[in-house]
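As you look at this complex, bear in mind that one protein chain is not there, while each of the others sits in place.
Chain IDs A, B and C follow the sequence of writing; residue 1 opens each chain.
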């Protein structure tokens, strides 16, 4: 087998594999919300009341949905800058996908126990690990410049890597610690991170 | 990084991501239907009776299945007219996918409580929000003409946007309100919307 | 918009959508098999016995797994012969996917009630409807020859359509009726149909 084929992955298949996982996670999140059981099947009042009771599940679902979309955007952006996929990139990507695929669990947990300090902190810890995987991938690329497309500005990329550490793992850990004051404050931070990345001006800074 | 690469997404990866979500939703819908528990495992009569009892679940599944297929067709048609995917399109698409990924929940709810007025209305409200996301995407494109392929007739597109508001969010809200008369009438409206879009003459008007 | 773009779908996106559904169904089948609950967590004997008790679930899973693979092969073969995807093909394909996405339900049902005559018959009825969707798609193509690639031999295709009716819906209905003699005989027929299509000589006749 040709030497230059060893250790190099087909970028397209890794993107398909990753996109599949993103699509599944985004869809599975809603499966954690079960239709509530009510005593009088025909009563609209009971149904509305039971939905209001599980409203934290809807909020945690929406936060996680947009967070996964933001991760997808960042993933898409990062991979567009790669010329090839090395072994290192593949396994750092797998490490990232590990945490992404885990998201339904902490999401369901804050939906079930919205007032639990640890549940709110745990969500932030997992998201922080996910964001860390992203930053590690960027750091790896900074050290292996040949992975980047020639059109990419290396200094901007290195600068973006620093930003990705601050607005990623660090901010999620801050959100996680704030749960000690009140769990709802943590949700606010998590929602803020997602919203912050949705607007292009923000992501432009990072890119 | 080259300036013209910023803020523009790879159309292909967004289609793969969206198609993945469509495929998963269409498949997950049936998972909400559980095999009924019967007392005498060998009794065909008991099994048939138990299936008839859960028949509303089958009806709601079929309506949602074809509705998702119709959404897929519209999504496919719309994206075929796009020359590029801007940030705005991406997040309006994410907003659309949010409601699409939510469909199994209201579907399961009308399957569980077919005679509940609120369950029938809720289904229509969610579908209306989904259809609204579609219309918003079209309105955004009308205001950002450069997104359209040059082969697309702009006047027809603008006209189609008006139709999409009427036959989308407006009609679903009408269906939702009709539940106050009787929930089954709502199902009729929802089924009608799906069937209406299946026939090409209808979609041709819109396109 | 150019007239020749109306009513024609991108073959690639429909294949991706269909492949997604096939992949999900094949994977979800196993989710219906739950880890049995045993009294003594450390007892190997209890665990083995409990697995033997749910062995019909494993058998129904394997039959359905290979049946879905066979459907995938037939779908792949059929679509390779298409030059374009018309509205008719799209909705007949959606009708096919409806039944394919339903397969986990009858599979779980024969796994739960292996000795129930109606469960065995029901599986065959659903598979028969699925196979009918396939035959309808072929009949539609026979009537709309322009859909076929020019390299395809039309007479062979028409002949294959006749075979597809016999070895598809008809044989599944036969298997369904045989359940009146004994449910296990039906499983034999269903397994036979899957195995028959696995060997190339068989599918060559049909193609």
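Definition applied: a residue touches a chain if its C-beta (ideal position, glycine included) is under 8 Å from a C-beta of that chain, and two chains touch if they have at least 3 such contacts.
This one's a predicted model, so the numbers in the text were calculated from it and none came from an experiment.
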Touch criterion as defined above, residue of C:47, C:125 or C:162 at the omitted chain: C:47
Residues of chain C (touch criterion as defined above) contacting the omitted chain: 15-16, 19-20, 22-24, 26-31, 33, 35, 38, 41-44, 47-48, 62, 65-66, 69, 72-73, 76, 80-81, 151-153, 156-157, 198, 200, 204, 207
Interface with the undisplayed chain - residues on chain A: 1-2, 5-7, 9-10, 13, 16-17, 20-21, 24-25, 28, 31, 87, 90-91, 94, 97-98, 101-102, 104-105, 108-109, 112-113, 115-119
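Methods note: only the chains that are shown with their structure count from here on.
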Interchain centroid distance [CA atoms averaged], chain B/chain C, Å: 25
Euclidean distance of C-alpha centroids - chain A vs chain C, Å: 36
